[in-house]
Structure formats: C-alpha cells, structure tokens
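Apart from one protein chain that is not included, each protein chain of the complex appears where it belongs.
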Amino acid sequence: MSEAVASAGVIHHEETFLRKYLFSTDHKTIGKQYLITGIAMAILGGTLAILFRINLAHPGFLTNEQYNTFVTYHGAIMFFWVAMPILLGGFGNILIPLMIGARDMAFPTLNMFSYWVFFVSSVILIISFFVPGGAFSGGWTVYPPLSADPGRYLGANLGTVLFLLALALEFASMLMGGVNFITTVLTMRAKGLTLMRLPIFVWMEIVASLLFLFSVAPLIAGAIMLLLDIILGTHFFRVEAGKVGDPVLWQHLFWFFGHPEVYVILFPALGILFEVITTYSRRPVFSYKLVVYATIAAGILSFLVWAHHQFVAGINPLSAIAFSITTILISIPFSMTLVVMGLTFAGGSIRFTPAMLFAIFAFLMFIIGGLSGLPLGAVGSDIYFHDTYFVVAHFHYTVFTIAVLSTIAGIYHWFPKMFGRKINETFGKIHAWLTFIFYNGFAFPGFFLGLAGHPRRYYSALEFGYLQKYQWVHELMTVSAVLLLTTQVVFLFVFFYSIFAGAEEKSPNPWKSTTLEWLAPSPPPHLNWGSFAPVVERGPYEYAKNGKDIDYLPQGKLVKLKQPVSGHEH
Amino acid sequence: MLPQDISQHGYLVDRVIKLSIWGIVVVGIVSFFIMFYILYKFRRTKNPFPLSDVPSGLKKVIFIDYVMIIFDLILLFMSTWAWFFFFVRPVEKIKKEVQEKGEKFVEVRVIGRQFFWTVEYPGRDGVFGTQDDFKLGNLLVVPEGYNVFVKLTSGDVLHSFFIPNARIKYDVIPGRETHLWFKPAKVGKYEIACAELCGAMHYRMKGYLVVLKEQDYKMWLDSAPFSEISFDYLDDDKIKFVKGGEVR
Amino acid sequence: MKVGERHEIEVRNHEHHHPPYVTIYFILVFLTFASILISQIVHRQKAPAYVFTISTVKALLIALFYMHLKYEGRWVLAFAIIPLIIFALVLFALMPDVVPYQKM
Partner (left out) sequence: MSEQLRVLDELEKEEYESVPVPFQKLGFWVFLGGEIIILGGIVASAILFRLSYPGWFKSSEHTNVVIASINTMVLLTGSLTAVLAHKFATIRQWGKVQLFLGLTALCGFTFIGIKFIEYSREIHHGFLPSSGIFWMFYYGITGLHGLHVLAGSLIILGVMLFLRKKKLVEAVENAGLYWHFVDIVWLYIFPLFYLT
C-alpha cells in the first residue's frame, strides 16, 4: 500500500536544502521543527529546574537573584516554549492535516512564518538571560509593580523588556498557528469526514486553538500597557505618590489568559491519550459524544474561572465565591472525560507498549492532578493553600503530565509515522517506569510541604523555624528530580539515534490503528497523499467489531485521482 | 502536617482542608483500584481479543461522577462558609458585632516593604494619630483572646501576609487597603511569612507574631521604650525590639 | 464543492445585494456631526450615553453593510460575536474589583 502511493507519481518539484528543511512550508517539516525546538528548550528548562532544586536542597548553591530568575524562566519556558510548541506546534502541525486527510495547512506560508517567529522569540528569550542588569526574576506571572518598575525593584530593566517581547512574539506565532488550525479543520476535511467523525485529537486541538485565540488577546493588551509602564513611565499598574494604577488589573488580565492557557495545553494532551489508549486497548472510545461535549463545556467554563488564582489577592470577596463555584463546577466535565478514558480500557485487550505505559501513567497522574485541584478551587481551603507548595505539586501533577508524559506517549506512538523508523521497545518500557517513579518522587512530597504551609518561590526553607524540619523533603525531591532529568536525557539520545539509525518501519500502520494518518506512507511525502485522496466512510474508532483483535476498520480508504495533484490547492 | 492552630476560628479552615484532602484521597484510591483491576483483567496475555461491549458492572463506574458532584457540593458549602466568616463580612461589621458582644479588640497597621514588615501600634489609647503611636519592625505583639484587626498596605510591591498558625493569609497591595481579622487563643511566639514573590530576599521576609497574656500585654505597653521582652511561655528566651521598624 | 467554485457563487450572490454604500456613507457622516453637536450641547453627565449610542449605531452600519455581516453565515458571525461577548465579560467581571479602588 505504501509502495502503491510512493509509486503513484507524486509531483516532485526539486527543492533546495533551504527550501526543504529550513524554510519549508510542508506541515510535517514545520511540525518537526517545532518539536525539535521545543525539546531543546525543554532541556534548558529542565536544567534550570535541576539547578534551583539543588539550591533548595543545599541553600547557597545559587545567589537568590539567580534562584528567582531560574524559577521564573523555568515556569515561562515550560509553559510557552515547551508545552505549547510541542503539543500545538509540533503534534498539531504534523497530525491535523494527516488526520483530516488534507494535503497541507490552509495557509502554508503563514505556518512557516509562525514557526520562524517562534524561533526568534526563543532566541530573544535566551538573549534576555544574559543582558546587562540581569534577567527578569519576577515570577512567570510577571506581577506588577515588581515587573512594572523592574529597574527599581529587580534591577533588570532591559531583561524584563526582552522577556515581555519574547512572550509577545511567542503569542503571535501561536496565534498564527491557531488561525491555521481552525481554518484548516473547518474547510479542508477529506470527503465524508463530518465534524462528528473527527478524531478526538483534532477536536481537542481545535478547542485549544479557539481557547487560546480568545483568551490571549486581553493579555496582549495588558502586556502593551506593562511595556508602556516600563518604557514610557506610565502607571497603568504602578502605584506611587499621586500616580495610582492598579496591580490587580494585571492579575485579572493575566489569569483571564492564564487559566484557559492551562487547558490550551491540556486538551491536546488528552487528545493524544485518547488516540494512544484506543489503539493499544483495541477498544472504541467509551462515549465519543460525551468527550466532545465535555471538552466544549470545559472550554466555555474555563473562561469563567480565572479569578481562582486571586482569591486572597484583594478581589471582591463575593465574586471570589462565584469563581469558586465555577471552579468546582469545571471539575465535573473533566471527571467525566477521565471516567470515559478509564472505561475505554475496559473490555479491551491491552498491549503494554511504551506509548501505552506512558498513557496509563499520564492518566493516573491526571487523576491525582485533577483531584488535588479541588482544595485549591474551594475558596475556604485556598486561604491556606494559596501560593504554597500545594499549588506547586498540583500544577506539576497536571502540567508535567501534559508536557512530558503525554508528549512522550505521543512521540512513541507516532514516531514510525514521523520518521519511518522504530524506537527500541524494551528501552521504552524501562524509560516509562523510571520516569513514573522519579516523577512521583519529586512531585508528590510537594503536597506535604503545602500542608505544612511552605510558601512558593522560597530560596531556602531554613529561614523559617516551622519549615526547617522539612528540609529532608527538599533533598528527596531534588534527588528524584536529578534522576528524572537524567532519564529524559538518555531518552533524548535514543530518540535522536533512532531518527537516523533506528530499525526501518516497513508497514505504514504498525499499530493497526484506524485514523487517516496511518493510510499515508511513513514518513508521508510532500502533499501527503500522492495521486490518491482519502475518503472517509465511518467514525474514527472502529475497533473490536466482532471480538477479534485483527479486524479493525480504518476510518477511510484511499481513492485514485484522475488529475494528479501538484502544489497546495484548495 | 498542618502547623498548630492558635486562632479561635482556624478550625473553620482546617475543617475544609481536612474534608477536601480526605475526600480526594478516598476518591483517588477508589479510582486507582478500579483502574488497576481493569488494567489487570483486560491485559493482552489474559484477554487476547477485545470484547465487543463493556461489562455492565464496569459501566457503573460512572457513579464516580455523582460521587464527585455530591462531594463538590459539600466542599463548596463548607469552604464558602469559612470564606464568608473571614473575608466577606466588611471589617467594620465584624468590629460592630465584636463591640456588641462586649469582646475586646486591638487594631494594628501592617506595612509591607522589601523586605520587612512594619507594624504600627495605636499605643495605650488604642487610637491611631496620637503621639503614643509607635512602630516595630517585623514584630506583631497581640494579647491573647482579643480580636485583632490588621490593616494591610504596601510601600512598594505586592506581598502576602501569611500567618500559618492562624490559618489566615491576604495579599498586601500598593494603593489598596486590605484587612485581616483573627483571634489568637494561645500564647506563644509564631512566625509570619510573605507568600507573594516580592523580590530577591522574599524568602527572608519574616516577622514574628507574639501572643501575650492580657496583663503581660498591658505591662508591655506601659514599659515603653521597649528594649526587650521575655516571658517564660515564649519558647526562646528573649525578643529584641527595634523601634521605627527599619530592621532588616 | 471546491472552495474556489464556492467563491464564484458567493461573488454572484454579492452582486445581487450590494447595499447602497454611498448613502450609508452620508448617514455615517451625518451621525458623526450629530454626536459632536450633542457632546457640545448636552450636559456632560448625560452626553456619554447619547454619544456612545450613536457610535454603536455607526459601528453596526459599518459592520452589517461595509463588512457584509448582514449577508454572512453563522460561521463568520460566530467569530465576530464571541469576541464581543468576551469583551463584555471582562468588563463586567472586573468592575467590582477595579473601579472602587481608584481613589483619585
């Protein structure tokens, strides 16, 4: 079948190296560029994390300015330069056109442009680390007045400006990507692929893109005002004698973006998990409709919960109650999604491949992460938990799961499709187990620190009498974190080795999966489908039709085209 | 795990914390066991072919959603109660109630600056703006069993005034005045932390809450200028005072 | 049906109802003068209500006819309306938190 497509004349316009690998408009190449850049930034962010964790175990390893800077950059990098580019830019770009049977994105040039804007933003971020005056160290939430007058409070004026600039560019690039995703899925689906036949991953990417599109804009407005504060000395967010701005306004604008942002990266991760789990447990999604509706409901609700990050930050106490209610409400669609995910395992015949192991661990960790959100969403207990390590543990159980466990599950799952090669299975299993153990070793103790009232972003716990007795917990966390990063670095070596020298993957569909991307040869050629076109006949998850593992029904079939296709056409 | 609760109303918060923690532990463990059961029962080696339908017993797992919803409602109710008690009622209202009940209260002002707390006391007469007002650095001395009303303001950036032992925390915001109210019920010396990143020395922005017996508090007020203070029930021997609040 | 072809049809539809652009333009000009006049005459406490109402009318004219929203399907309308809902949400959700604290 792959040979068939390969032979059926794809129009090969000879491309220069630059055109093919650097300034390519091919969605797969762009996706890989995003993936690689994201991984590089992940190494950076992880290293920063290790450095300040060592400092927490042995205070004095860093200076306290360095410590704050590293914490700030770790947060920002992991959110904006790792999770988003890999999950939206990387997987989104590679998989969406393949899954919907398109030949490329709707706006290929815009797509390429979005990657290069992202690249520039990462470069600026790294530059901002080394500028005179030091890097920005006010926390990834960039709360003013600390950030509105950095020269005075942090001594890092230029660093802050560059940091904000990098953020703005990153948002711009992700906006372009989002416009592309939405337009592509709405207007370029293969014949017969109705919206309710889309793979859940595509649904999740679309909802995520919409959330990002509508939530990031107020923050961009806020960022402009903040830059004016820094550069022109206005006082939107600063408070001085006779100049009354409002720091809380920034917090609102930031979290109005910040909370949907969490779901912007959460949804694609959930989508990956659904694809992986259905494939390896050979079961259809327990209730496709329920998942889609729950996702949309959660997406809408996510615009109404932002102030739960500010319960004790001086907002109106009555609106705090309202936000607490919505926050608790949003746990319901997610609990439904997770229950559906759990029941998707049920009745299957589960293959514990590396991808599946990672998916299972991610699923279990999501349960912990989601549940641990309740004490924070409940306004009464948040009085105590706000800005303590409980928060840290909570969002590491969600965000680390998103950005690492689910991502790696996706990488193992689609690696043959992306590169036409295999990753060693045994290694993958060991990798999964070690990751799982070390991850819990470093994340779980955070809950106890939180219960003990350990505030976040403390350079050292030794200053406070009531925290000194928990120093050993910090040491335990640090050791696990170091081991965790080591594991991932080893994995990266294997990953890059397998890209170039892994065992060839002959079959286009090694996992016997149903969705459209597995009909294309791996790796798919430019314009994906050669002289064929996919035609969709049924829903995405037709597994276990009559209790026999081998027969699964692919979502569609390839149909020969009379007119050969050349270039992007709509 | 939780530090000792020294305030009269801390139990409200503790109740929510305990409820939520135990609730999520139970729900978590149950769902983990269900998952392990599923993963074990339907593993490839034992179950080579997928079933074409989910066993109806497992379909009941959806009841976890109802458990979640009920749990959510209880949690909401109690947490909102606690929140209402501490922060929703305007501080003047609380003050009036306190006076009607004939309880005693003290007022203090706390100003957060990088990186120390300045505590302003109204002095013996209990009113601000008279010349017996005085300031202390990083030290909040209050009498046991009194209602303590704290006015919070910031001199520069955001801080967060956090007394773990009293289960209260509120942000200190420049340009705004925020309020705290608590009722210390146990003498001793406790720590005040800053829970909002405020700069390089954030982790050192530490104050002390000293709860004295009523008569000791009066004696202490009279004994100005304060050089030092020591009572047998304060865990460490002496507490030095610095006037003007410019301590680091 | 291919996007291109669909567009041809759109074009034909458009030719049928090209609204009277020039007339609308003069209405807009008139409204502008009206709002300026009102802002000068009416008491400054009441003026904003009138003036912003007029602006909204003008905005609607432009959006409906110049931007063809009158003739668009629900997919385009969605992307025009959802942002306005969000704008309103931000505005009203922030009022109790931001407005009372600006002591000038």
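Letters A, B and C mark the chains in the order given here, with residues in each chain numbered from 1 onward.
Convention: a contact is a pair of C-beta atoms (placed from the backbone, for glycine too) under 8 Å apart; a residue touches a chain by one contact, two chains touch by 3 or more.
Computed from a predicted model, the values in this text were never measured in an experiment.
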Neighbours of the unshown chain, displayed set only, are A, C
Filtering A:F23, A:F107, A:Y293 or A:F444 for touch with the omitted chain leaves A:F107
Residue positions on chain A contacting the omitted chain are 1, 4, 102-103, 106-107, 175, 178-180, 182-184, 186-194, 213-214, 216-222, 224-225, 228, 232-236, 244, 246, 249, 253, 509, 533, 535, 554, 557-563, 565, 569-570
Those residues of chain C that touch the unshown chain are 1-3, 6-7, 10-11, 14-15, 18, 21-22, 25, 28-29, 32, 35-36, 39, 44, 47-48, 51-52, 55, 58-59, 62-63, 65-67, 72-73, 75-76, 79-80, 82-84, 86-87, 90-91, 94-95, 98-102, 104
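One rule holds for everything that comes next: only the chains that are shown with their structure count from here on.
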Of A-B and A-C, the pair joined by more C-beta contact pairs is A-B
Per the C-alpha centroid definition, the whole-Å distance linking chain B and chain C comes out as 48
Dist(centroid_CA(chain A), centroid_CA(chain B)) in Å evaluates to 34
Distance between the CA centroids of chain A and chain C (whole Å) is 36
Multi-partner residues in chain A (2 or more other chains touched) are 244, 246, 248, 314, 318
The positions of chain C in contact with two or more other chains are 101, 103
Contacts from chain B onto chain A in the complex sit at residues 1-3, 12-13, 16-17, 20-21, 23-24, 27-28, 31-32, 34-35, 38-39, 42-44, 47-55, 58-59, 61-62, 64-65, 68-69, 71-72, 75-76, 78-84, 86-88, 114, 156-158, 160, 162, 164-165, 167-171, 173-176, 178, 190-191, 193-204, 206
The chain A residues in contact with chain C across the complex are 186-187, 214, 217-218, 244, 246, 248-249, 252-253, 256, 303-304, 307, 314-316, 318-319, 570
Contacts from chain C onto chain A in the complex sit at residues 2-4, 75, 82-83, 86, 89-90, 93-94, 96-98, 101-104
